[in-house]
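Got a structure for you, questions after.
All protein chains but one are shown in place.
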Amino acid sequence: MIPAPFDYLRPATRAEAIAALRDRGEDAKVLAGGQSLIPLLRLRLAAPTALVDISRIEGLRGVHRAGDTLVIGAATSHDEVLRHPLVTEHCPLLAQAVGTVADPAVRHRGTLGGALAHADPAGDLPAVAVALEAQLVLAGPAGERTVPAGEFFVDYLETVLQQDELLTEIRVPVPGTGWGTHYEKFHRVAQAWAIVGVAALIRRDGDTITDARIGLTNMGPTPVRARAVEQALLGTSVHNGGIAAAAEYAAEGTAPTGDLAAQPDYRRHLARVLTRRAVERAAGTRGTAEPVTAG
Amino acid sequence: MARIDVTVDGVRYTDEVEPRTLLVHYLRERLGKVGTPIGCDTSSCGACTVHLDGISVKSCTVLAVQADGGQITTIEGLAPNGELHRMQQAFHDNHALQCGYCTPGMIMAAVDLLRTNPDPTNQEIRDGLEGNLCRCTGYQNIVRAVRAAAATPTGVTG
Partner (left out) sequence: MTQTVPTESANGTREIGRARRRKEDARLVTGRTRWTDNITLPGMLHLAFVRSPIAHARITRIDTSPAAGMPGVVGVFTAADLGAEGIGLPCAWQVTPDMKAPQRPPLASQTVHFAGEGVAVVAARTAAEARDAADTVEVDYDPLEPVLDMEAALADGANLVHPELETNRNALWVFDSAGAGSGGNVDHAITAAEADPDSVVIHRRFRQQRLVPAFMEPRSTVVDPTGEQLTMWSATQVPHILKTMTALSLGIPEHKLRVIAPDVGGGFGGKLAVAPEEIVTLLVARKLGKPVKWTETRSECMLTAHHGRDQIQDLTLTAGRDGTVTGLKVDLLADMGAYLGLVTPGVPLLGAFMFNAIYKFPAYRFSCTNVFTTKTLTDAYRGAGRPEATFAIERMMDELAAELGMDPMDVRKKNWIRHEEFPFTTVATLVYDSGNYEAATARAEELFDYPALRREQAERRRSGDPVQLGIGISTYTEMCGLAPSRVLGALAYGAGGWEHASIRMLPTGKVEVVTGSSPHGQGHETAWSQILADQLGVPFEDIEVLHGDTQVSHKGLDTYGSRSLSVGAIAMVKAADKVIEKARRIAAHLLEAAEGDIEFHAGTFSVKGSPDARTTIQEIALAVFAAHDYPEGIEPSLDSDATFDPENFSFPHGTHLCATEVDTETGAVRLRSYVAVDDVGNVVNPLIVEGQVHGGLAQGIAQALYEEAIYDSDGNLVTGTLVDYLLPAAPDLPDFTTERTTTPATSNPLGVKGVGEAGAIASTPAVVNAILDAVRHLGVIDIPMPCSPERVWRALRTARGGTAHTAGGPA
C-alpha cells in the first residue's frame, strides 16, 4: 500500500529541524529511520502532512565517550549501536538488547532515538534505557534540556517530547566494575514483539548482590522499573534461592494490558519467571543459552 | 515533488518523485527493476530487500527521497552479465527456492549476512535471516545454501 501524500523536509541543521517542526505544528512528524513510521503511513494509520527527515543532520549520529558517559546520537542506527566497540565494551546490555530488535535490515535503518521516541511499550529499548538510567537530551526552540529515561515515557506511544522538540542524544552512564547485565526477551516468533522483556543490571560483590536495576518491557503503557525486586535483591546471595524469592515481586506496580499476544495475568507470571532468569543470567549463575525459546 | 539522484545497479538516475513514493515502487515502476517484488505492507516479509550503500534494507520501508544520493544494488545487479553471484549459485545448487517470490530478498539478505559474518553457523544463518519470510522451503535448504556460499571463494562476483 502507498502512504497518503505528505510534504518532505530535509533540514540540514537541528535549528532548521526544530523550526520546521514548530512551523508545521501537530501534523508534522520526525522521520529518522522510518522503520516504525513508514509501515504506519503505508497502512494509512498515520497521515502526517509533513515529514521532517533528520537523518542527515550533522552530529546526530555516532557514539563517543565523555568521561563516565557513553554519548549516542539519536539518529545512530541500531546496527551501528550494537556493533560499536564502545557499546559492546561498556554497555553490553544495550548491544544485546538492540540485537533483539526486529531484524538486520530494519536495524540498518531504525535508530536508537527513533525507538525511544516512538515509545511503544512492546519495544525493547525503552525498558533498557530506563534500567540503564540513561539521560535523554531534547533540543527545542528554547535550547536543550535533559530528561532521565525514567521520566521520558508518559503513556502508550507518548513521551515528554514537545511537538517542536527533537531527541538528539542518549547519554548512558558507564557502569563501574562488578556489574553483570542481561536482556531476557520472550516472544512467540523471531519477528514478533516482546510479550514481556526484562532488562537486568546486577552488581555483585562476591556472592552478594550489592546493586540491582530491573526494567520491564510491555508490563504497562510505559516501561517499568521493578523497584520491589531491586530492593529485595540488595544484600541477597546469588545462590540459595534469594533471586527467585526477589523475582516474585516482579509484577508489583505493573499494569500489563491484554492483547492478542497475552492476557495480563500471563504477562505478570512471565514477568516473575523472566525476571528470575534475567537476574540469574546477569549475576552469572545461569547459562546464557536458553534451552527453550521457540513456541 | 522532490528531485532524487541515485545509482541503481551501476546506472545513475535523476528523477522527480512524490515524497510518498516508496523506494520499491520507484525501483519497480520508474526504473522497471521488477526483479524486486513486494510481499507485505508491514516490513515483515523482506521480499523487497535491496542493498542501499552496501547494506541490506527493506525497500518497502524506505522512501525514495531517503535514498537520494545513494548507491542501490538489486537482485538484478548483484552479478554482472550472465554470471551468478556465489549466493545465487548456492541457492540454485541447494534447491533453496521453490516459488521464488521471496528469493531476491532472501539472497540480498544472505549476501549482507556474509558481509558481517563470513562463516556463520546454522543458527547464526537462521537468526540473520529472521527478517525474511519464505512460505515454501521451510528454510532448511536456504540455510544449507548460505553455508555453501560461505564456503565458496568470493572470486569475481563477490
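We just call them A and B in the order they show up, numbering each chain from 1.
Methods note: a residue touches a chain if its C-beta (ideal position, glycine included) is under 8 Å from a C-beta of that chain, and two chains touch if they have at least 3 such contacts.
In this text, all values refer to a predicted model and were calculated from it rather than measured experimentally.
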**Study point:** Omitted-chain contact residue, chosen from A:74, A:138 or A:262
**Key:** A:262
Check your understanding: What chain B residues would touch the chain not displayed?
Key -> 18, 20, 28, 33-42, 44-45, 47, 74-76, 78-79, 84, 88, 91-93, 95, 97-104, 107, 122-123, 125-127, 129-143
Practice item. May I ask you to list the residues on chain A that touch the chain which is not drawn? Key: 1-2, 4-5, 43-44, 186, 188-193, 195, 244, 248, 260, 262-263, 266, 269-270, 272-274, 276-277, 280, 286-287, 290-295
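The rule is short, and it goes like this: only the chains that are shown with their structure count from here on.
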Revision key, fill the gap. Residue positions on chain A within touch of chain B in the complex are 1-8, 10, 31, 34-35, 38-39, 41-43, 51, 53, 55, 79, 102-106, 108-109, 190-191
Revision key, fill the gap. Chain B contacts chain A in the complex at 2, 18-20, 22, 25, 41-44, 46, 49, 52, 55-58, 60-63, 65-66, 109, 112-113, 127-128, 130-132
